[in-house]
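All protein chains of the complex are present and in place, except for one that has been dropped.
Coming up: chain A.
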Amino acid sequence: MVISLPVIFLALLCLSVLSGLLLLYPKVPLSFVQFHVGVTLLSPLVALIALVTSTETVIYGPWRFDSLSWLLALFVLTIGFIVQRYSVRYLLGEHSYRKYFALLTITTSADAAVWLSNDLRLLLVCWGITLLGLTLLIALNKEWVVARNASKQSGLHFALGWLFLLGAFIWVTQATGQWQLSTVLSESSLSQLDSWEKTGINLLLILAVIIPAAQWPFQRWLLDSVVAPTPVSAVMHAGLVNAGGIILTRFSPIFSGDIAQIILLLLSSVSVIIGTGIMLVHVDYKRQLVGSTIAQMGFMLIQCALGAYLAAIIHAVLHGLFKSTLFLQSGSVLHHSAEKPSRKNKPTSILWSITGGIFGLLVAIGLWMSSTQEDYQLISALILGWSVSIAWTQLVVFGSGRIGRIAGFVLFIGAAIIYSFVHDAFYSVLQEIIPKGIQTPGPVATLLLAIILVGSIVGVWLARHRSSTMYVRIYLWLVRLGEPQHDLIESHPKYLIQRFVRGGHLR
């Protein structure tokens, strides 16, 4: 049973790619798409069964099946299924309809295979296919000059990131003489590496992960790829950008305890601030989402840098589901914004607000005390406490009347229960397989806290001094960071007319 699950899984994965390719054949009726989408559901189902039933690590040829790889395969393929299911109607009538499904299936299957690879060469090939597939998906409307330019730009970024990864892998295998992930990362082979070699490999790894994660200074491609159709953005933000966290988790034996961690920490803290800034000043919904992704990926990499790999994986998965949902329902934003919040009982509730603050603080202290008191736990406790206080204020304090407050309270408790339930579930599945990071040097966490605190204090100060030149400069700088380049803007999408003229027939 344990052996056969990987076989079944790989066979089904191949089957879904095959049925995707079959779609490209024009004689296959278009309604085959529905069948195809059904087929793509099978492999994640197997992954789910495997995740629930098997706990041990299985090396099967060049593949490696453990609960982390099962989880990631399940996650990527589920996102792939959701997006394909969505696109059946959403893209109906597009002239690249068939090509889209084929490409998307190949991309997500390759992406799942990346996390199952035990052989570094296989990993590189699969990762390359994933990146290539996404580049082509961005250029799906290939008559549209803007989409072509954006695809070119993303492609260049991806290629660079891939080359860095290649460099890191070659270095590591040259030094250890191994291509197998499981043996490369064993203690005996790692001991062959000098510490400068380790740092070199780590720096290459960092470069390889921050490019797909759109971290500063490589955030451009993600901002400009908003031209892609909505489902493609959903896949990109859910399944590709978070690859960095997973790679670092896999390579944590090399990465942990190295000076490179601090470099990563700095880069990603800057990205958190920039990403949040872009989200705060921009007014296009999709651009705000991109800003938020940059910040979230920054946070995920911070978690890695602090050695909290398990937290990073949880964050990557939940953020992926979160962001893809927000993209897919981006057509509903207008109706949400129609009703403005009314803050009727604001003045009466100063006392309540204070209780919110105190409550948040208590939660933070409680979490910190009950944790293993690592660096990351401190930050996590503070952030959670802060969020608790905001949620409490919004839901309970601003609740309208008795009904409002009671309902707000129930919602609050419900969210808290679900939150801890989900985290417990993740912990119980992954605890064994994910390495615990080595404690980072003390000042690192303090440094990080200082950066984020200063960032948010500056933010609050600026928001209160809107007419100061400082605000104007920072505002415009953030606007510029988030704005697309001129050759990625077309005032009117002329390709629509050209396509129509070429296509030809009415009804």
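The working rule: contacts are C-beta pairs under 8 Å (C-beta built on N, C-alpha and C of every residue); 3 or more make two chains touch, one makes a residue touch a chain; residues count from 1.
Following the convention adopted for this analysis, contacts and distances are computed from a predicted model.
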Absent chain [UniProt protein name; select from "Electron transfer flavoprotein alpha subunit apoprotein", "Probable inorganic carbon transporter subunit DabA", "SoxAX cytochrome complex subunit A" or "tRNA N6-adenosine threonylcarbamoyltransferase"]: "Probable inorganic carbon transporter subunit DabA"
Selected residue (touches chain absent from view) among A:11, A:24, A:259 or A:415: A:415
Hidden-chain contact residue, picked from the options A:174, A:372 or A:469: A:469
Which residue of A:295, A:363, A:430 or A:444 touches the chain not shown here: A:295
Residue in contact with the excluded chain [from A:195, A:332, A:370 or A:446]: A:332
